[in-house]
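Apart from one protein chain that is not included, each protein chain of the complex appears where it belongs.
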Amino acid sequence: MQERRTLRSAGSRPSFKPSRRFEEPPWLFIVPAVLLYGVVVLYASVAGVYYAFTAWDGLSPTAPFVGLANFQELAQSREAADSLRNTVLIALVATVVQNLLGLLLALGLHSHLKSRYVLRVLFFAPVMLAPIVVAFLFQYIYSPMGFLNYMLAAVGLENMQQAWLGNRSTAIWSVITVIVWQFVGFSMVIFLAGLQGVPQELYDAADIDGANGWNRFWNVTLPLIAPAITVNLTLSVIAGLKIFDQVWAMTQGGPGHATATLSVFLFRQAFLFGNYGYGMAIALVLTIIVTVVALIQLKILRSREVEG
Amino acid sequence: MKSSLLKAIGFLLVLLIVGTAVAQERVTLRLAAIVNDQEPVTAVVAEYMRRNPHITITTTFAPIDQYQVVLRTQLAAGTAPDILFVWAGAAGNPMSVGLLAENNLLADLSNEPWVRDIPAGVRSSVQHGGRTFIYPVNKLVIGLFYNRQILQNHGLGVPRTWNDLLAACERLSRAGITPLAQANQVLWVTQLIPHAITASTVYATDPDFDIRLAQGRATFAGSAGYRDALQRYLELNRRGCFNRFPNATSYEDIVRMMATGRAAMAVQTPGFAAQATRQGMAAEHLGMVPFPVHNDGTRPWIFASVLSSFGVSAASRNQAAARDFIRFLAQPEILSIYLGGRIPAVPHPALTVSPLFSEMLAAIREGRSAPVGVFWPNPRVQDVYMRGIQQLFDGSKTIDQLLAELDRIARER
Partner (left out) sequence: MRQRYGKSQWALEAVMILAAIIYFIPVYMLVQLSFRPGHEMAQSPLGLPSFSYLGNYLQAWSLANMGQAMLNSAIITSISLVALVAFGSMAAYVLARRKQRLAYWVYILFLAGIILPFQLGLLPLYRLINELQLLGTHASLIIYNVGHFLPLAIFLYTGFLRAIPREYEEAALVDGASHLQVFTRVVFPLLRPITGTVIIVAGVFIWNDFLTPLLYVGGTSSATLPVVIYQFVGQYEARWELVFAGLIMGSLPILVLYFLLQRHVIRGFASGLKG
């Protein structure tokens, strides 16, 4: 054991670490993770990408290779453009609103309120509900005779009643509201964690400088929770761009295509219409979009973290 | 040190293996179906296992969309269940007999004894290339359900003509009752009324419309019957026949509206009756008639098509047992368990149909029925139709635009 360790550390360890005895953990530790991830995600996804260049229908024994034809078709598809627009709208609005509300809740609950522990649990609870539960529940709430219209009537606002999920101008906003409702607790918990990492001394110092509440927030709190902002925005943008379950269970992308996202488009093409190759092409494009957005976002956010 | 790592990995492996062993069980036959048919399938399977104690059948049920995803994946990987629920028709559904047989995924059942009993009108729905691949259990019909009591209370008879229907709409809506409960938020429900109308306005005179459509010899835009059906659909909406916001109304909503007497009628399929009575509607108040289309006394055609059908996977290693199960299912006494009073696809004198469906049955017997849309050329046509109807209702599409789009999609493979 002793020799092996010496041998291994002789080669590659960079010299900037002054400690003479510290050794890096063995690569062996990573083997189970690499194997499982490599097979379940990497191998399977790469094998799946192949179909994006075929016209396979999902059933027949042969998958005719068609080169980039699926991508050309995708570029001209009106439905793809509509789905992309809906996807971007959902990801953008849900991310912004969910994180703003999550931050406000975190600020409110990062305090000595007597009810803070109970409230933290209440706001996090919806994160744990299965998509089908959320969909059922909100179909009930949004129904023409449902809770929302009932409450509007109860306060004398009958003329504000809407076909919430059935009208092309309100459907997507109704869906976004549900997504925000379900995941605002997730953002809150991450912000709360970030806030708990801000040392009290910094606030005390700011108080001595005579900073008001807003200045304290802007100059002390915000820079220090920058890592939490990065984690939150990255995860919610990725989840928003890939959103499927909530949309499919609530509206199946309707009315018409008013709430169809790229994932819904992919699902229908690959599994319901027998255009498996085309569906995988959509999956590949979705991957590229999410990667690019996530990388740009990380770059911007990380640079802000450094400034802060 | 090193051994403790091995121990840890060994422990996890043991956990995995134990988990595997716990789960494994001797399985003879596997059967998969849509969840809508869970109750009758479970009953039939239980009866089969009671009479054949040496055979075990395990069942899977899933909602239609998930069923289609899972079954297509399993078929592609060669792991499909021995007995599977298959849709009738050529290529209009991702799990239709035409598509599966075309890819040699179903066993040829042409030599089974029940094949000769299949009526001529049903044969094309269960065959591909002249060979029979599935056993059809029941006929799905679309008709007008009504609450007898509500109609009587408002001095109305059962609507027999289009004008009757419009008159009933007017009187009922003035009395604050929804004349027709309509759940257009649910895609499959959107097509029920136009299917009920086009059965008379298109298929009564042109039964091969779908076939000619697939061959490129007919178009939606060129069909006066389709245009008329969609115009009438919107007319019903304009005249206040439907509940408020049909596009936002779910199936559960209309079941509840019907069960609580807030709606008087609904255009639906037989399953609706069971759901409404489960919710507390008195069965004796419920009636069903063909959707009234004409004003001149001509009797309407109805939509009727094979729904629940079962085939045997070509990859099944239990062909004989799977075929035996289907032969078992095809016996009248077993079929009657499955049907529970619904209309059989293969008629038999020993099968009794619920009086609720007697007028629908009469239409089928007299040859006034058509499997509207079952032979559309690809699954996207139906999708465009259903979503297009939602768009007609929210004003984002015109009838002409929808018909043109349907023709464009029908031409694609």
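Per-chain residue numbering starts at 1, and chain names A and B are given in the order in which the chains are listed.
Everything below uses one rule, namely that a residue touches a chain if its C-beta (ideal position, glycine included) is under 8 Å from a C-beta of that chain, and two chains touch if they have at least 3 such contacts.
Because the structure is predicted, anything quoted here is derived from the model rather than measured.
When you scan A:Phe71, A:Trp181 or A:Phe217 for touch with the missing chain, the hit is A:Trp181. The missing chain, though absent from the display, is touched by one residue of A:Leu92, A:Val231 or A:Leu301; that residue is A:Val231. Listed here are the chain B residues that touch the chain not shown: 1-2, 4-5, 8, 12, 15-17, 19-20, 22-25, 27, 30-32, 34-36, 38-39, 58-63, 66, 69-70, 73-74, 76-79, 81, 251-252, 255-256, 260, 275, 278-280. The omitted chain makes contact with chain A at the following residues, 1, 12-14, 16-17, 19, 21-27, 29-30, 32-34, 36-37, 39-45, 47-49, 51, 105, 108-109, 111-115, 119-133, 136-138, 140-141, 146-147, 150, 181, 189-190, 192-194, 196-197, 200, 204, 227-228, 231, 235, 238, 242, 263, 266-267, 270, 276, 279-280, 283-284, 286-287, 290-291, 294.
Here, only the chains that are shown with their structure count from here on.
Taking each chain's centre as the mean of its C-alpha atoms, chain A lies 37 Å from chain B.
In the complex of the two chains, the chain B residues touching chain A come out as 1-2, 5, 9, 65, 68-69, 72-73, 75-76, 94, 99-100, 103, 105, 184-185, 187, 243-250, 252-253, 378-380, 383, 387-388, 390-391, 393-394, 396-397.
Chain A meets chain B in the complex at residues 1, 28, 32, 58-61, 139, 142-145, 162-168, 248, 251-258, 267-268, 271-274.
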